[in-house]
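See structure below.
Only one protein chain is missing from this complex, and each of the others stays in its spot.
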Amino acid sequence: MNELIQHLVNALILGGTYALLGIGLTLIFGIMNVVNFTHGALYTVGAYVMYLAVAALGLNFFLALPVAILGGLLFGAAIELLLLRPFRGSDIDTTMLVMIGAGIILQSGTLWTFGGVAKAIPSPFPGAPLQIGPISVSWLRLFVLGAALTLIALTYALINRTKLGLAMRAAFQDSDAAELMGVDVCRIYTATFALGSSLAAAAGALLGPVYVVFPQMGGLAELKAFAIVILGGLGNVTGAAIGGFILALAEEMGAGYVSSGYRDAMGFLIIIAVLLYKPTGLFAKAERIG
Amino acid sequence: MNRLLLLALLAGLGVLPLALGANPYLLNALIVTGILTIGAMSLNLLLGFTGQLSLGHIAFFGIGAYVSALTSLGFDVDLGFGLRVVHEPWPAAVGLLLATVAAGGCGYLIGRLSFRVRGAYFVIVTISFAEVVRLVALNWVELTQGPLALTNIPAITLGLPGLGMWTLKTKLQNYYLVLAVGTLCYGVIARLIGGRFGRAMRGLKENESLALSVGINATRTLTVVAVISAAMAGAAGSLYAHYLRIIDPDVFLFATTVTMVIMVVAGGKGTLIGPVVGGLLFGLLPVALRPVMAPEAQWIVYGLVLIVILFVMPRGIVPGLSALLGRRQAQSVPALEANPAVQR
Partner (left out) sequence: MSAILSVEHVGVRFGGLVAIADLHFDVHAGEIVSLIGPNGAGKTTAFNVMTGFLKPSQGDVRFRGTSLRDRPPHAITRLGLARTFQRTSVFPDDTVFDNVMIGLHQMGAASGRVPFLDALLGRSGAGERQLRVRAEALLDWVGLAARAYEKAGGLAYGEQRLVGVALALATEPAMLLLDEPVSGMNASETRVFVRLIRQIRERGITILLVEHDMPMVMEVSDRIVVLNYGRLIAEGPPDRIRTDPAVIEAYLGQGSAARQAAAAVQEAAHA
């Protein structure tokens, strides 16, 4: 029983960052119809900016986090302006391949710059975990959960409470109609991609200190982000948030009760099962026509 | 004309190693490129001719590699419940055969399951399948040695009755084996897409409802394509295992699928020769770049070249070039007058 509660707590903490990853990816897909294969690389970028700021420049841990998020934002905006804008109007397969190319460039660039050796990001939290009865949680992981939930709340506020968010929702519904009504869709796309990228970078910057940082860390994260997005229904932000927690739960349970080696497989098996049971994702509201 | 070009290409590839002399590095690059090109040709069957983007294609390649290696190495596995499976080593050529069959079988299962979901969902199901298989290869240590790799995989031995046996140990022998298998696969694909079956595939890709309405069985057609495609990838994986003679779970890396996708798309998906052109180009690009830059920088160039090709020739090199040539020919012929009677 205690073991089960511990797994649930772990899943909750991991789920927060998974939700961040998923929301970023699903926004980009929903609004821009781009399957973003740079998402994992931007997750890596976030982690390395965090590493640079904390370990190399000696910046305060809590200040480094917004720097990493800003880094993701800038990289995202650059990718959109340089690589996606020229391909606007191309089919989804083409932009997907462009993103694969960009992902390769980013990942190899990271490897070239930092080398292949894994790096650790020092954290200011006490090493001894917080003990509540039989449950133990490290302070760092608690902070990660808090930060992730804060960022998710901010993203929701941005989408639902601001003019930019309104324009994004309009573009999501129908980009042509939004354009006719005076929404600058080009700018919305850049903003969307930058926002999604900054969320991926935030996830990397938050999980970097928990684990270690290495150039290929984004590969698996990206596949998991796709899994989360599919689980939640493509383009569904709330679905992605819930999907993130479901995947984390599945992984924790798989690792705890089956075999830790199959931790990552659990998620994929669930995705296969879900898609075969309900091919539009668990939380798809209605199939879009056409 | 086309057939002549093909024969010339084949002859060129046939004499290439002789022209290169005994350069083991180049020969190695050619062999690995050839194996990946077979993978790309098999992927093209799905991606190019039926429009189904499988990003888990490497699963079939890896399954082929492991089945072939385990068949020829033998194994002793305890399945639990008192079940123990012991397999004595069989000849490597049998491994190649079984690898093809096993990968084809997996293609059947995945084909039956995944064609229920299409588009982005199909992509994710195939990725997930490949990841699950990779994790099994990594964690079922008793069977696969996990990250320690399967080593001492025997080379393929070919025998002709009355002529003797050859064990294909040298690079040159492996090169010709890969060339032969590649040519065979090319021939199979050409036959397949040339006739009635190929028309069914094209029909399904261009307008599925209409294809159904003229009596084309979508599930059966797509499943058959998935089986053949997976079987070819499995054969390529087997060649890979018996050439390198060591295999570890890294054969399942997503990056290899991406490489094959790039080869297909850059060369021209849905064309016969496209994956071969793309395969040779992207397989040998690292060789050309090696003297001038570090491996990481090579990958950066790789990514750049992909993006540039997509920008300049979005349909791929082969259709792009033939369109260019076609335009030049059209310019030399007087343009047909539009018939006003038919215009609306």
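When the chains are written out, they are named A and B in that same order, and each has its own residue count from 1.
Convention: a contact is a pair of C-beta atoms (placed from the backbone, for glycine too) under 8 Å apart; a residue touches a chain by one contact, two chains touch by 3 or more.
Values in this document were obtained by computation on a predicted structure and should not be read as measured data.
Note that the undisplayed chain, when the full complex is considered, contacts B.
Across the entire complex, the residue among B:Ala211, B:Ala226, B:Val258 or B:Leu272 in touch with the chain not shown is B:Ala211. Across B:Gly105, B:Gly119, B:Gly146 or B:Gly198, the single residue that touches the chain missing here is B:Gly198. For chain B, the list of residues touching the undisplayed chain reads 188, 191-192, 194-200, 202-203, 206-207, 209-218, 224, 228, 342-344.
One rule holds in what follows: only the chains that are shown with their structure count from here on.
In terms of their C-alpha centroids, the spacing between chain A and chain B amounts to 32 Å. Per the touch definition, chain A reaches chain B in the complex via residues 29, 35, 83, 86-87, 90, 92-94, 97-98, 100-105, 107-109, 111-112, 219, 223, 226-227, 230, 234, 259, 261-262, 264-265, 268-269, 271-272, 275-276, 279-280. Within the complex formed with chain A, the chain B residues making contact are 53, 113, 116-117, 120-121, 123-125, 127-129, 131-132, 135-136, 138-139, 254-255, 258, 261-262, 265, 294, 296-297, 299-300, 302-304, 306-307, 310-311, 314.
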